[in-house]
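Report on one structure; see the data block that follows.
Removed from the display is one protein chain of the complex; every other protein chain stays in position.
Labels run A, B and C following the written order; every chain starts at residue 1.
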Amino acid sequence: MSKRSVDAVFQGLYLLTDIRGMLRDTVPHHHLSVEQKKEAEKILGKLEKQVAILKEELLA
Amino acid sequence: MSKRSVDAVFQGLYLLTDIRGMLRDTVPHHHLSVEQKKEAEKILGKLEKQVAILKEELLA
Amino acid sequence: MNCGEGIDTRQIDELFINLDPIQAGGRLTTDAMKAVLAYGDGYSVCDHCTKPFRLDHISKPPLAEFHRDLASFLNMDVARLVPGARRGFQAVASALVKPGDPVLLTAYSHYTEFLSVEQSRGMAFEIPANDSHIITPDGAAARIEEVSKTTGKTPALMFIEQVDYQYGNQHPVSDLIKVAHQYDIPVLCNGAYTIGIMDVNGKELGADFLVGSGHKSMAAPAPSGVLATTSEWAETVFRTTGIKGDLTGRTFGVKEVEMMGCTLMGVTSVGMMASFPHVKRRVKEFDAQVQYVNRIVDALLTIEGTKVQSEYPRKHTLTRMNTTDSFDTVARTHKKKGFFLTSALRERGIAGILAGSTRVWKFNSYGITSEQADYIAESFIEIAEKEGLACSR
Partner (left out) sequence: MNCGEGIDTRQIDELFINLDPIQAGGRLTTDAMKAVLAYGDGYSVCDHCTKPFRLDHISKPPLAEFHRDLASFLNMDVARLVPGARRGFQAVASALVKPGDPVLLTAYSHYTEFLSVEQSRGMAFEIPANDSHIITPDGAAARIEEVSKTTGKTPALMFIEQVDYQYGNQHPVSDLIKVAHQYDIPVLCNGAYTIGIMDVNGKELGADFLVGSGHKSMAAPAPSGVLATTSEWAETVFRTTGIKGDLTGRTFGVKEVEMMGCTLMGVTSVGMMASFPHVKRRVKEFDAQVQYVNRIVDALLTIEGTKVQSEYPRKHTLTRMNTTDSFDTVARTHKKKGFFLTSALRERGIAGILAGSTRVWKFNSYGITSEQADYIAESFIEIAEKEGLACSR
């Protein structure tokens, strides 16, 4: 089994949920503060890593 | 408001859910068929696009 | 974008400030969202269910601990999860009210409280409100006396709302309970608009039963809720089954009759539980929320002809306005008619007020930030001024 890909799917879902939470916090204009932007950058960076793991695990 | 980023978050969540469904269908070994691999590749490609949109929208 | 055939993706809370009267306190925390996606499957919390096979005994996920924490959070002895506050009312009424029994409710009791009485075949009697839309101890005492006399029975149960759904007013629960207890009437305090939003202390209130709503005020999916009680009443409302299979001799362990056994076996209980640490923190920050709603109401009151029908200054975020003499005068000639107001709000990213309302309408600003409060306040004034209404700011 590929526990690594399962973990990556959940991590990915959770990271996107964090972005979703950020969008909710900033309705209606979604103006992110400098800090929020930093946070979003970090989250999206991590998300890219999970996508890379999934490619590695599933497409190999 | 950034409807585009909201859509991207949901699209991203849905695409990861499709991958999750694929992992569920193939327990316990997650051996994907050629077709499933193709499908997974398509999904992960779309997912990368959504992540790119989010970067564009949120980090600009 | 669909999530299933013909089901549009819901994005209200991602795109708008949502002032919906019943939705504001039930919006999920991000932790709850994560829990919901991990525990969506039916019976998802039952993986590690062992003897005695009951939801509140499951330790992984930590439901047993959550049940204990909930009771202590409410300062009550015992708590159970229920599929919505209404199912808590139903359980208590079913256990306490016999056919023909008089039951006291208030002029602002929710329809589900009435339904629970109707289902138990009790007789409903309302305690009136005073002119300020508050249920008073004197009113309660007078009604108890009257109902006891006319029916020849002491009421079997009294329902009171800590904050009611019509005005969002706070009622003197502790004093109301004292009155009821003088007549030995047990009291169910309906905390659907308070538990999970404000600090609620059951023992301090003197409540025999406290009922809260997960989806209304505890940032949880529907249907969910909590019924908490004292050790004394737990024996009645959480009594375990005594029925037996007459041929097989089967008995059914520690399952509780009024709970119908286990209640929330998946996404609902885990959603509530994931939000709970946040809920415990947010009840301490309710004062800020009250400031924000007052800022919005104050802005609305600068619009000539506008009245607030809820108690003022506001003590709760659920608020009832009357704009018959302000926004409704615009509606009479506006090409969008009564829809101009909610449509103008929507253009500004504000949703949740019943579409078409310009006379009496409610909003609930729970969960907003200080900036959002200012933005909402400013938006109302902007709309009013644009439509030529006089504003006194």
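Here is the rule we go by: a residue touches a chain if its C-beta (ideal position, glycine included) is under 8 Å from a C-beta of that chain, and two chains touch if they have at least 3 such contacts.
Please read all numbers here as calculations on a predicted model, not as lab measurements.
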item	value
Chains in view that touch the one left out, judged over the entire complex	A, B, C
Residue touching the undisplayed chain, where the options are C:216, C:282 or C:314	C:216
Given C:131, C:184 or C:246, the one touching the chain that is not displayed	C:246
Residues of chain A in contact with the chain not shown	1, 3, 6-7, 9-11, 14
Hidden partner chain, residues of chain B it touches	10, 13-14, 17-18, 20-21, 23-25, 27-29
Residue ranges of chain C at the interface with the undisplayed chain	3-13, 20, 22-23, 25-28, 31-44, 46-47, 60-62, 65, 83-84, 86-87, 89-90, 94, 105, 107, 109, 111-112, 114-119, 124-126, 128, 213-216, 219-224, 241-248, 252, 255, 257-258, 260-261, 263-268, 270-271, 273-275, 277
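Just so it is clear, only the chains that are shown with their structure count from here on.
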item	value
Rounded Å distance between chain A and chain B, as computed from the means of their C-alpha atoms	11
Whole-Å separation of chain centres (CA-atom averages), chain B against chain C	37
Residue list for chain C, restricted to those that touch at least two other chains	14-15, 349
Junction residues of chain B, two or more chains touched	1, 6, 9
